[in-house]
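Dumping the structure here so I can ask a few things about it.
Omission of a single protein chain aside, the complex is shown with its protein chains in their original locations.
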Amino acid sequence: MNRTWTSRLVIFLTLAFLIGPFFVIIAAALSGGNSLAFPPQGFSLRWFIAVFEVKSFRASFGLSMFLAVFGTLAALLLGVPAAYAVTRYRIPFGEAVRMAVAAPIIVPGIIVGLALLRYLVVPIGMTVTVALFLAHTALVLPYAVRVVAASLENLRPDIEEAAVLLGCTRFGAFRRTVLPNIRGGILAAFILGFVTSFNQVPVSLFLSGPGVRTLPIDMLAYIEMTYDPSVAALSALLAFLSIGIVFAAERFLGLSRYV
Amino acid sequence: MRKHSFLAIAAALAASPAMSEDRTLTISVYGFNQDKFEELLYQPFEEICGCDIVVETGNSVERLAKIEAHAADPVIDMAVISSHDALGAARKGLLQPIDVSKLSNYDKLYDFAKDPLGDNLAVGYTFYATSIVYRSDKVGIESWSDLLSDELADYAAFPDITTTQAPISLYMLGKALGDDGHSMATPISAIGEKAGNFVTFYTRSSQLAQLFQQEEVYAAPVGRFAWSRFAGSELPIAWAAPGEGQTGGINVMIMTKDNGNEDLAHEFMDYWLSTEIQTKLAEALVDSPANSEVVVADDVAENLSYGADFVSTINMLSPAVILDNRDGWISNWNETVIQ
Partner (left out) sequence: MRTNRAEALALVLPAALFATAIFLVPVGILLSEAFRSGGTWSVDAYFEFFSQPLNQTVFFRTLKLGVLVTAVSAVIGYVAAFCIVGLEPRNRGRIFGLVVLPLMISPVARTYAWIVILGRTGIVNQAILGLGISDTPVRILFTETAVFIGLLQLFMPLMIISLVSAMENLPRDAISAARVLGANWLQVFLRVILPLTREGLVIGGTLVFTGSLTAYITPAILGGAKVLMLETLLYQRVTVANDFLSASVIAMILIVMSFSANVLLKRVATSRRGGTP
């Protein structure tokens, strides 16, 4: 065997380990039998249809979508100005500020969820939904700041200075010259944030209440209760959703430049 | 659909304090058979009361912990939990007495269900037997101690020490080993010695049914309330009649303190205890009736723990015994078994 073939074999085996399980899940989901099995017994789409009939999945999918979309938007609202400040200004206590914004990445999610439950939800009677929203926003914030800052760094500051000299206000200059140029970065941050929030489990573990559950938490509970292939079907659908989003992002925006 | 959910959640975010003005009843129940409860109990009640039922599910001890965490501002209005967890909640001051005068079906209950904790702090709504469920094509179960047999090496499961099923199963195992004291020292050390027999220690009975389906487990103690899940399987699964007898317990309804929704909660409890609903739940093999007026066909009775006579044959542990000894069992278990 020559070098090229050895290296192809290594890559193939590594990918088989990393991606292979999804093919198993998809095959199991297409099974016509009543229990999870591989190789599948017969072929049918009924488990994919069954997913849409589980009432709690519909509600939890709605909640997860809501958190992913609006949590990420809120994070961008906070994160874009911060990213701008980080790249364009010398900030007093810059390091401390940077640490504060990045903290959500360093602290294990389960601790964050527990801390919010104990010190926000219980004592001041905040609803679990609000706490989830705040937690997901904070969780996405570091990604928003980092990705947007990366695309701001690639943008020369003099264009905007020129706009100011030509009579624009600071904000006007930002809106007309900077914003259009970092649109790609903002979209990339949105997609990263969306995926992070949508798949998030540990933070949401403690932040669930009667009737309030995110989709991954709901799936965890469902897995324990059923052994039919509907969870495999749901997993496959979620995998396709993520793959679709990432593929589109890579295709149109070159997401990997920002990761 | 998606838009609709967004709006609903956005509305909830904006106006959550207003929620309490709607007629909403928040209940905390076992995760089992929720589709049937939805059809037979929740939906019909929602139509009668014109209110919404919001359901939280989980095992008894986890849901009790949540009720305690939210004690200052209760989220849950009424809950159904094991009788000893109910006693635990009562001792912590989390409960208020149920006003049995508001329960029109109260007098129909078997005596054991009427006031199991005293002071009307709880009302029994069902009881169950617990025995060993096993794969009849793989093993035979004659005694609780058969769980420790070499035949079951790496194929048995036992309830986790924190669950409701664990103390009563340990008690029966102890009985089989000749020690029916409340220290549980004999059965715990026996399980520790035979730890290799046990695939896992399960925390929810629903999870156990799945492990049987996957052929990970051939035998495990489990409550009769879970039986329909096993009986519906294509595998040959049987319910053991061990020489030492069966064990079991009572599940009760409780009312959380100062929940502000007492009227609706009483109404719901009464509906759940009615002959009509208890019959339907029994016929669907969901829960054994605590209402003595319920009469079911023989084939249903065979699948349920049924009737006052049957209750008297079950080896139960009193709630106080479980509550007073549990901490000791847990630390002994953690040192002996989980190591």
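The chains carry the letters A and B, assigned in the order they are written, with residues numbered from 1 in each.
Note that a residue touches a chain if its C-beta (ideal position, glycine included) is under 8 Å from a C-beta of that chain, and two chains touch if they have at least 3 such contacts.
Computed from a predicted model, the values in this text were never measured in an experiment.
Novice: Sort through B:Cys51, B:Val199 or B:Ala284 and give me the one touching the missing partner chain.
Specialist: Answer from the full complex: B:Val199 touches the omitted chain.
Novice: Given the full complex, what residues of chain B touch the hidden partner chain?
Specialist: 61-62, 65-66, 68-69, 154, 160, 162, 198-203, 214-216, 331, 334-335, 338-339
Novice: I need the residue numbers on chain A that touch the omitted chain, in ascending order.
Specialist: 6-8, 10-11, 14-15, 17-19, 21-22, 24-25, 28, 36-38, 78-79, 81-82, 84-86, 88-92, 97, 100-101, 103-104, 106-112, 114-116, 118-120, 134-135, 137-138, 141, 145, 170, 195, 198-199, 201-202, 205-206, 216, 219-220, 223, 231-232, 234-236, 238-239, 242-243, 245-246, 250, 256, 259
What we mean here is this: only the chains that are shown with their structure count from here on.
Novice: Inside the complex, what are the residues of chain A that reach chain B?
Specialist: Those residues of chain A that touch chain B are 34-36, 55, 58-59, 61-63, 65-66, 69, 117, 122-123, 125, 127, 129-130, 133, 209-211, 221, 224-227.
Novice: Which bits of chain B are touching chain A when the two form their complex?
Specialist: Residues of chain B touching chain A: 1-2, 4-6, 8-10, 12-13, 16, 26-28, 31, 38, 54-57, 69-70, 72-73, 75-76, 204, 206-207, 209-210, 213-214, 234.
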